[in-house]
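Taking it in order: structure first as C-alpha cells, then the write-up.
Shown here: the complex without one of its protein chains, the others still in place.
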Amino acid sequence: MRTSDEYFSDLKKMKPNLYIGGEKVGRDNPRIRPGVNVISTTFDLAKQPEWKCLLTTKSLSGREVNRFTQPPQNPHDLLQKQKMIRLLAQRVGGCVQRCMGYDALIALSIATKEVDEKYDTEYHQRFIKYLEYYQEHDLAAACAQTDMKGDRVKRPSEQPDPDAYVHIVDVREDGIIVRGAKISITMAAYADEIIVVPTRALREQDKDYAVAFAIRADWDGVRLITRPVQVREREVIKAPFPEYGVSDSVVVFDDTFIPKERVFMCKEWDFGRRLALLFADSHRHSYSGCKPAVSDILCGATALVAEANNIEGVAHVRQKLSEFAGGAELSYAAGIASAIYGEKTSSGTFFPNPVYTNVGRRLMGETIYHEFNILIEIAGGLSVTLPFEAEFYGEETKKDMDKYIVRNPNISAEDSHRIWRFIENIGASSMSHWYAIAGVHGGGSPIMETITLNVEYDYESKKNIAKYLAGINKELNQSKDLGIEPTFGSSLLD
Amino acid sequence: MRTSDEYFSDLKKMKPNLYIGGEKVGRDNPRIRPGVNVISTTFDLAKQPEWKCLLTTKSLSGREVNRFTQPPQNPHDLLQKQKMIRLLAQRVGGCVQRCMGYDALIALSIATKEVDEKYDTEYHQRFIKYLEYYQEHDLAAACAQTDMKGDRVKRPSEQPDPDAYVHIVDVREDGIIVRGAKISITMAAYADEIIVVPTRALREQDKDYAVAFAIRADWDGVRLITRPVQVREREVIKAPFPEYGVSDSVVVFDDTFIPKERVFMCKEWDFGRRLALLFADSHRHSYSGCKPAVSDILCGATALVAEANNIEGVAHVRQKLSEFAGGAELSYAAGIASAIYGEKTSSGTFFPNPVYTNVGRRLMGETIYHEFNILIEIAGGLSVTLPFEAEFYGEETKKDMDKYIVRNPNISAEDSHRIWRFIENIGASSMSHWYAIAGVHGGGSPIMETITLNVEYDYESKKNIAKYLAGINKELNQSKDLGIEPTFGSSLLD
Amino acid sequence: MRTSDEYFSDLKKMKPNLYIGGEKVGRDNPRIRPGVNVISTTFDLAKQPEWKCLLTTKSLSGREVNRFTQPPQNPHDLLQKQKMIRLLAQRVGGCVQRCMGYDALIALSIATKEVDEKYDTEYHQRFIKYLEYYQEHDLAAACAQTDMKGDRVKRPSEQPDPDAYVHIVDVREDGIIVRGAKISITMAAYADEIIVVPTRALREQDKDYAVAFAIRADWDGVRLITRPVQVREREVIKAPFPEYGVSDSVVVFDDTFIPKERVFMCKEWDFGRRLALLFADSHRHSYSGCKPAVSDILCGATALVAEANNIEGVAHVRQKLSEFAGGAELSYAAGIASAIYGEKTSSGTFFPNPVYTNVGRRLMGETIYHEFNILIEIAGGLSVTLPFEAEFYGEETKKDMDKYIVRNPNISAEDSHRIWRFIENIGASSMSHWYAIAGVHGGGSPIMETITLNVEYDYESKKNIAKYLAGINKELNQSKDLGIEPTFGSSLLD
Partner (left out) sequence: MRTSDEYFSDLKKMKPNLYIGGEKVGRDNPRIRPGVNVISTTFDLAKQPEWKCLLTTKSLSGREVNRFTQPPQNPHDLLQKQKMIRLLAQRVGGCVQRCMGYDALIALSIATKEVDEKYDTEYHQRFIKYLEYYQEHDLAAACAQTDMKGDRVKRPSEQPDPDAYVHIVDVREDGIIVRGAKISITMAAYADEIIVVPTRALREQDKDYAVAFAIRADWDGVRLITRPVQVREREVIKAPFPEYGVSDSVVVFDDTFIPKERVFMCKEWDFGRRLALLFADSHRHSYSGCKPAVSDILCGATALVAEANNIEGVAHVRQKLSEFAGGAELSYAAGIASAIYGEKTSSGTFFPNPVYTNVGRRLMGETIYHEFNILIEIAGGLSVTLPFEAEFYGEETKKDMDKYIVRNPNISAEDSHRIWRFIENIGASSMSHWYAIAGVHGGGSPIMETITLNVEYDYESKKNIAKYLAGINKELNQSKDLGIEPTFGSSLLD
C-alpha cells in the first residue's frame, strides 16, 4: 500500500492537463492541494494500528489492500465501509472523495459479470485484471458519471448536440474513440485514474452512449477544467479544517482513444440503467457514512458555539442539538439496514439493499439545509460579520477584538476567535455551500431517490394489505403478499 | 401454547370488574370483543406453518413458546420480534397490543437482575419463576406504566394527593398493599395479567413509588374503568378492519394486596428510572415493528383510493406515496440498527441500542399526523361525507349510490363502496384518532425521546471533532474520542 | 330579517326529501339539529347590538339586511365579512356554513354581469331580482359545486357516465332539465335554497355542463342523501360545543326542472372556469375568517389543557402555542391583504385579490393537521382514552373519576372533566376529523391553490428581476416589469 507521500509524488509526475483560472497547470498547483490532503488521509490512516481494521481488508487473492480498492463480500464489509467513511469524513471535515472510485469499482464488478452472463462477453475477466492492477498500485480513482445532459427532456440520441452525453464515436480493433464531457467531477484533478460510467437508462437508439471505461487522469485527449473550493487561508490561527477542500472538474473527452483492456461496457444499452443505478445506489450507501459525519461536525460546531454563547443548557438549544442526532443516526441506521438486508450478487460482491439506501440518502438531502439553518440560528449573525483575521492582530484593533470576542468567560480570546472562525468556515463559506449542495445532489438528489423508490418499493404488497382489511381480498396468508421474509437473518443468531 | 378459543374461554371465567358506559360487565361484553380479536391473532398465527418461525421461539429451558413470552437473547431475536410485530399489525390494522406485556417482561428480566446485583435481593429468581408460569400458561399481559401524575411539575412525593402515582401503602410479611391508578392502559380489559412498573425517575423521598409487580387482571381490589374504541359496525359489507379495535382502562388499585412472589421491585428507588426506561426503550423498539405497519396500511389505503380516483400515476401522488416508504423504512431501519448495535445485559437478555430506538420512535411520532394528512389529501372530502351504509341499500337511494360512488370504471360499485368505507374507517373514525394519538404518545412522545437522546447521545464526541477541526484540540487519534468502534460487528462476517 | 325561530319554522314546513340511516325524514329530524343550531346563530347575532355592525349591512336599495345576503362593495365590506366569519366560527366551534351561499351570490353577481357583457344575455337582471327576493326573505342557501366527477383524468363530456357532472339534458321554453349529483354539500339538509355552480373549466364540447341555478332545497326531483356529523351527546355536563355540528349531502338531480328565472348560466362554456373560480376564490377568502377561528379554538383548547396539566409555562409549550398565533394571523393577514388589494368588478361587487386569498388558504390547508398534532401533543393520550361520561357518574366509579381526573389542584373535578371532554370532542371525535378534512379540502385543497397560483402569480416579473441582476436584461425601469404599483392605496391616506 502506498504512503501519502508516494501518492503525491505519483501525482506530480503526471502530465499537466488541468485548467484553473486561465492557466494550464500541473498537480503541484497549490489550489488543488486541499483536495490532495483529503485523499492523503486515506493512505495515512491505513497505516495507523487504531484504524487498520477499518481502512484495510483482504483482496480476493488474500493480499492486504486498502479497503477503497476491494468490493464488499458480506454484510460486515458494508458496515466497515460505512464506518470507515464516517471516520474519515469527521477527520477531513466532510467529503472523503475516494469512495467515488470505490463505488465505481463495486458497480463494475457486478455489471461486468451480468453483461457477460447475458452476452457471453469477457468484461468481467478484463475488470478483474484491472482491479488487481488497481489494488497492486493502491490507486485512487474519480468516477465520472454526470454528463452535461443538454436539453433535460430529451434522451441522448435525441439531443441537438450529440456530444451532450459522452459516447462512442468509433470502435477499433484495439479500443474505442469517445467524445463528450462529464461535469461536476469531484477529485478528478488529483485522481490517478478516471472511471467513466453511464448516467441514465438508455434505449436501443442510444446504444453509442452505453459506455464504461477507466483511464489515467492525464491521458491524451483528456482535459480537466477545474474549479477548486476551499476556505480562506489563515495567517496565524492555523487549523485542520482550512487545510482540506475539494476540486470539481469538467472532464472533456476530445475524441479520446480508450484501449480495449480498459473498456467495460461497449454498446450494451440494456445494461445502461443497471450500471448507472449500481453506481448510484452504492454511492448512496457511501453517503450513509459521510452524511452522518457531516451532521456530527455540524452538531459539534453548534454545541461548541452554544458553549461559546453560554447557552448550551437552554431548552430550545437542547432540542435543536437533538435534531442532529436524529439526522445522523437515522441515515446511519438506513446504511446498517441496507447492509443487513443486502444481497449477494452473481459476481460475489455483496450489494446494499436499495430501498434502505434510498430512504436514507433522501432524508439527508431533505435535511441538510435545515441543519445548516440550526447551526446559524444558534451561532447568530457573527458567523458572517466576523472581522477578518488581520483585524485580530492589527496594531490598533487587536485590543478591541481580544476584548469583545469573548462571550463565555471560561473560553480564552484565542479559542473564542478559533470557534467563530471555524463557524464562519463551516457555516458561511463557499466550502459550506459546497457541502450543502453536495448534501442535496451528491449521489442523486431527493427527487432521484423518490424516482428510484417508485421503482424499487413494493407498493403492491401495501395495497394487498389495504384490500384485505377493506374486505376486497379475502386472504392474506402468503409472506410474499406482505413483503415480509420470515426466515431472513438467521446468520445473526448470536 | 393456547389456542385463541382457550384464551377467550379463560377470559370469560374471570370475575367481572370492568366498568363501561355506566355498567359493570364481564369479559364477554361485546364492546371489548374487537380487542379480544386482536390478541387472538397472536395465538392463531403461532399455529400457522408460514409464520411459526416468527411467532414462536425456544424458552431458556428449551420449550417451544410463543415469542411474546420469551425475552430476546441475541440480535436475531430482536429482528424477529420486529418482523413479528409488523406482520401482526398489518393484519389487525394497527396496534398488536400484546407487545406491552412482552416489553414489561423484557424490562423486568434485566432490572430484577441488576437490583439483585446491587442489593443482594432475590427478585430475579422470583421473576424467572413467574416467567416460567407465564410461558407455561401462554399468558397475555397488559403493562400498566403511566400514572395519573397529578401536578406535572411536582414529583410523586410532593403531590397534593399522594395517590397521584401508584405507591406502596404497607409492607407485610406475605406481600404489599398498593394504592393509586394507572391510566390509558391499553388491553387491560382483556389481558390475563397486569404488570405494573414505575413511570419515572425517583428520588429517595419517593421510595414508596418504586414498585413493580404482576397480578391477575380480575384480582381483588382492582377496578378497570374501560373505554372501548372501534369503528362503526357494518350491516352488509363485512370486512376484517371493523372487527378489530382496542380498549383502554383506568386501572384503579384500591388498597390492593399483592402477594410477595408477585412483587419485583419494592422501594429500590434508585432503579426507578432504569426500570421505567428499560420498559420505554423496549417498547420504542416494538414501535419499530408496528409503526412501519401503520405506514404500510396508510400507504396501501392511499394507493387504493388513488386508484379509485384514477389518479395513481399523477406526479404529486407518486411523490406522496413515496413519503410512506420513507416513514416506514426509516423507522424500520432504526429498529434493525438498534438490534445490530444492541447489548447483552447481565441477565442474558439482549437489549436494543437506545439511540436508534429513540431516533426511530421520534421520527414516527413526528410524522404520523402528516401521514394521515397525505391519505386525506389524496382521498378527498368524501372520506368524511360518505353517506351511511344504510343509504347504499335503501330502497330510494341504492340506485343513486351505486351510480355515483363509482369513479374508476374498472372498480365495481361494491368495491368502490368498500374502499371509501375503509378510508372513512382508517382515516376519519375514532379508531383513526386512536392510531394518530398512539402514534404520537405510545411508548413516549417525541419530547420524551428528545429528553432520552439528550441523555444517551454522545454530544461530547461531536464537540471533540469540532474542536479538532477548529484547531483547539490538537489530536483526534482515539476511537473513543469519536464514538466509533472500529472492530464492532465481526459476527456479521458473512 | 328573520329570527332563528322563523328560520327553523320555515324549515319544518319543507317537504321531506332527506335520507339518513335508511329513512326518509323531514327537517325536524334531530340528527340535523346541530347544523340548524349553527345557522341559527347567524340570525341571532344579527339582533345583538354588539355585533350588529358585523352581521348586518345595507342592501343596494338601502334596506338593512343580513350581511350574508349582500355582496361586498368595497374593501371595508370584505374586512367586515372576514371578521363576522371569525366571530361566528369562534362561537359555533368551527364551520359557519352560511358563507357558502353567500360566496355563491358574490360569484353570480359578477359572472352574470360578465356573461351579459359578452353575450348580451339577461342573467344579471334575473340574478338581481333573485337577490332582492333572497334578501327580503333573509334566506340561507347551500352552494352545490363539487360534482361526483367520475374518472378524474377525463373531462365531463368524455366520461363513461355522462351524469358524472351535473348537466343540462333539455332546454325548454320555461326552463331547463338537469341531471347528475353534487357531493359533499355541506348544509344542504337545512338550507332554504341550493345554488348550483360549475366545478371546473370547460371546453366547447362540455357546454351542457355550463349551468348555474338556484332552487328550493325540497324542490321536486331533488334528493338529499345526508350524512350528519356531531360529537357524542352529553347526559350531564351540557356545553355549547356538542350542540353544534354539520351535515353533508349528496344532492341528486333526477331530471329536475329548473324554471327559467332561476337559471343563471346555460351553456356559456367559456365562463365555466371564471364562475368556478369566482366561487372558489371568494370562498377561500371566507376561509381567511373561519380558519383563524379554528386556530383560535385549537389554541385556546391547547392553552386550557396545558393549564389543566399545569405545564402552561414550559418552554416547548409556549413555543407551540405561538405556532397557532402564526397560523391564525398569517391567514387572517392574507385575508386583509386580499381586501386591501382587491378589485372593483364591472358588477359593482368588490372582489378579493386572488393571490392573497390563495396563499392564505393554502397555508391553512397545509398546517391544519399539524395544529391538531400540537393539541394532542400537549393534551396527551387521555384525549382518546378518557372513560365515558357515564363512568363519571356511575355509583362504583364516580369517586375514582373525581379523584383521578384532577391534575391541576386549582381546577375542580367537574371543570377538569369538562376540559378533557372538550379536548376529546375537539381533538379526537368524528367532528374533529370533519374540521381537519374541511381544513384541507374546503374551498379547494393546497394543490388547487398551487394550480391557481401557477395561473395568477406573476412569475414573469420575477424572471425580469433575475435577468436584470444577471446582466441579461439591461433595463428595469417600468413598474409593470416588477409587479409593483407605486400609487396604489391612496384611499388609505389616513
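The letters A, B and C name the chains in turn, as written, and every chain counts its residues from 1.
By definition in this document, a residue touches a chain if its C-beta (ideal position, glycine included) is under 8 Å from a C-beta of that chain, and two chains touch if they have at least 3 such contacts.
Note that the structure is predicted; figures quoted are calculated from it, not measured.
For the options C:I39, C:A301, C:I376 or C:A438, the residue in contact with the chain missing from this view is C:A301. Although one chain is hidden here, its contacts on subunit C can still be listed: residues 48, 50-51, 53-54, 73-76, 79-80, 83, 86-87, 90-91, 93, 237-241, 296-297, 299-301, 303-304, 307, 318-319, 321-322, 324-326, 329-330, 332-334, 336-341, 355-356, 359-360, 362-363, 415, 418-419, 421-422, 426, 450, 453-454, 457, 459, 461-472, 476-479, 482-484, 486-494. Contacts to the hidden chain, counted on subunit A, fall at residues 19-24, 146, 148-153, 160-161, 163, 181, 183-184, 186, 223, 225-227, 229, 248, 250, 252, 309-311, 316, 369-370, 372-373, 376-377, 380-388, 390-391, 393-394, 396-397, 400-401, 403-404, 406-409, 427-430, 432-434, 436-438, 440-442, 445-447. Residues of subunit B that touch the chain left out of view are 315-316, 319.
The rule is simple: only the chains that are shown with their structure count from here on.
In the CA-based superposition of subunit B onto subunit C, the rotation angle is 180 degrees, rounded to steps of 5. Centroid to centroid, with C-alpha atoms defining each point, subunit B and subunit C lie 39 Å apart.
With each centre defined as the average position of its C-alpha atoms, the distance from subunit A to subunit C rounds to 51 Å. Shared interface positions of subunit B, i.e. residues touching 2 or more other chains, are not present.
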